[in-house]
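Just one protein chain is left out here, and the rest sit where they should.
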Amino acid sequence: MLVYRIFKSLIWLYAGLRERVSPGWMQKNSSRIREWELMAYAYSKSPVGVLGGTMVFVVFILAAIGPFISWEPYWEYKIIYDESLRYQPPCLPPWCTDRPIFGTDEWGRDVAAMSLYGFRISFVISIVVVLLGAPLGIVLGLIAGYKGGIVDEIVMRVTDIFLAFPGLVLAIAFASVLPHRIRGFLEENVVARTVLSALFGLREKEYGQLAALISIWFAMVIVWWPGYARIIRGSVLSVREMPFIEAAKLSGLSTWSILFKHILPNVLSPVIVMMTFDIATATLFAAALSFLGLGPQEPVPELGFLISKAGQFFPERSTHVVVYLGLILLTMALGWNLLGDALRDILDPRTRRAIEYREEKEKKG
Amino acid sequence: MGRFIARRIVTFIPTLIGVLLLTYMIAYAIPTDPVRAWVGEKLLNPETLERVREKYKFNAPWYEQFTFFVQQLLTGQLEDPVRHRNVFTEIYSRFTVTVEIAVIGFLFLVAIGLPLGVLAAVKKDSPIDFAVRVMALVGSSLPAFVLYYFLILLLFVYFRTTYLAGIPNVSLACREFISGIPNSVPVLGNVVSAIGSVPMFGAMMCNEWWVVGETFKRFYLPGLALGLLNGGFIARITRNSLLDALSSEYILFAKARGLRKLTVWKHALKNAMVPVVTVLGLNFGGLLSGAIIAETVFNIPGIGRYMYESITRLNFPVIIACTFLIALIYVTVNLIVDILYAVIDPRIRY
Partner (left out) sequence: MSEAFSLGENEVLRVVDLEVRFYTYAGVVHAVSGVSFYVKEGEAVALVGETGCGKTVTTRAITRLIESPGRIERGMVLFRRRNKKVVDLLKISDEELREIRGNEIAYVFQDPTSALDPLYTIGFHIHETVTAHKSKISRKETLKYAVELLRKVLIPSPEVRVKNYPHEMSGGMRQRSVIAISLSNMPKLLIADEPTTNLDVTIQAQILDLVRRLQGEFKMGIILITHNLGIVAETANRVYVMYAGKVVEEGLVDQVFYNPQHPYTRLLLRSVPNPLRRIEKLESIPGVVPSLINPPKGCRFHPRCPFATGKCIVEDPPGFDIEKDHKTFCWLLEKR
């Protein structure tokens, strides 16, 4: 199958590079390469996984090039020139050709063009939150679980305190107090401003709104890490007592080596699945925070914010905005959820065995 | 068992202190001078500013401020500097509203999720099983506010159902009865009274069931949405848990002992419920969050709106009180879940 061949060539590309760097690597890791091939096969055989992966890939492309190919700049308030442009309903050619296909938003801008910016913002935020929050939580959980004693107690108390708040409430609290500070920071620090604006596809001029966006980001990372810390700590506690850890200790490995080379790989599979699902959750969470008004305001076309504005005219005039942007958010989250579902099946050794059998049978028959 | 409960409550307290500290730190992070915002532009003159600063001990070092706030918080005297009313009476009615939405959402969630989960387990790999899987995936991919709008579209525009405005509440007599409970029964009475201050529960205590009905009619829309969003997920958990239980050795042993089919199912269901209860407890936070979002869409005066308004006005004491209260409720719910867990599963009681 096409998907399988794509992944297989990627695997061999990677293996080839590693071999170039350190010769003999392929020989030593041949069983690991085989594992990867099997996982790629299992993935290619899962319609859910391939669908999810494709969706994520498409969203990624749109997020990457969106701000560049958008045909309308987000910073122009069209309604200043023409009041009637506000919330124009969708218009399909060939029946009607004078208005944007999916209609306009509060400021008369083409909703479809705005969504291209929206992809970038939502995608970046969701990925970075999980990629920052998860490792933070994982490392803390590893240390707490492995060291035990007072370190464990302190870390657990702190996570308990953070987990005592429903995520949204804590995020609301942080996201509302941080913008002031961050705005100040962005004012002074030009490098940060340039980099972050480019990252989100915004102009530097909107650094005030960027500050709000960054605050959401921070707030979410703060909300995200305790969950991972708890889970990893639990896994570490059960793995810690196993004989092979004792053997590693006896052979003189340092704590860090044991943590990263022996314990982490064993607790990692469910965490990877969790992270995939979390990216979907983070996408919706960020949109919800913007919806509540804590994120960037106009002119930044953040998806949740646009929906909240449309909500005021719902359902008389703005149904199309809610439906269209809602579907976009749904697609983004659904892609990751499907991917996570498929990954969970792949990484579960039991189901993988079944797939292995099928592969061998296919090879023979 | 009593010892277990006592022990859990004791670990509750340092967490609560930590929560207070964190809340304070959050609010303290506001750099601009909140007092200006409180006093408002009209009364802006140096003496008023100074008086207010004195009152809230802003000129004192941070630990004095902290103890002052904690004191005020715990004695229920915290005052809203903008509205000049006791924060707690303000929060009270709004908070119960949010809780009611969350509770109704919970009821829908259980009513939708559990039966579907059992069905999906019994008819494993059938179209129903597949449908539950799809429901779980879509439910966790759909933003709550979008579903709210969609349901509004469906139910109001197309089906022309209406819902009440206003918040149903119990009679005055009932309210007095509830607030009087702590006088007759000491510690437990306070807990009961607190629960009873939520109109829904208070109505149940006073036998004024029509209030419960009215509350449902008011909040069924967000409740239904919450049930639909999370129902699929709960159904999946229930399904997997039930399948695990059904394939276990003790079920085989039960069949080998010649127990009736119903009895065997009783064993499987009870065991399957253990992880489900945990997940339900963990999910309650999500329900509260969903309720907060619902306030914006349905224009309900709940605590989410209140918090947001006070944030924009830098209303320091209100932020603290709100956050603290929400955390308190959430931690209490977790405590209840833990205790429930211990009731079902004797292994937990250590």
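Note that the chains take the letters A and B in the order they are written out, and that residue 1 is the start of every chain.
Simple rule for what comes next: contacts are C-beta pairs under 8 Å (C-beta built on N, C-alpha and C of every residue); 3 or more make two chains touch, one makes a residue touch a chain.
This structure is a prediction, so every number in the text was calculated from the model and none was measured.
Only one residue in the set B:Thr15, B:Ser93 or B:Ser248 touches the chain that does not appear here, and it is B:Ser248.
For subunit A, the residues touching the chain absent from view are 354, 357-358.
Against the chain not shown here, subunit B presents residues 248-250, 252-260, 263, 267, 270-271, 274, 344-347.
Note that only the chains that are shown with their structure count from here on.
For subunit B in complex with subunit A, the residues that touch the partner chain are 14-16, 18-19, 21-23, 26-27, 29-32, 137-138, 140-146, 149-150, 152-153, 157, 284-286, 288-289, 292-293, 296-297, 304, 307-308, 311-312, 319, 323, 326-327, 330-331. Subunit A contributes residues 157-158, 160-162, 164-170, 172-174, 176-178, 180-181, 184, 277, 280-281, 284, 287-288, 291-294, 304, 307-308, 311, 314-315, 319, 322, 326, 329-330, 333-334, 337-338, 341 to its touches with subunit B in the complex.
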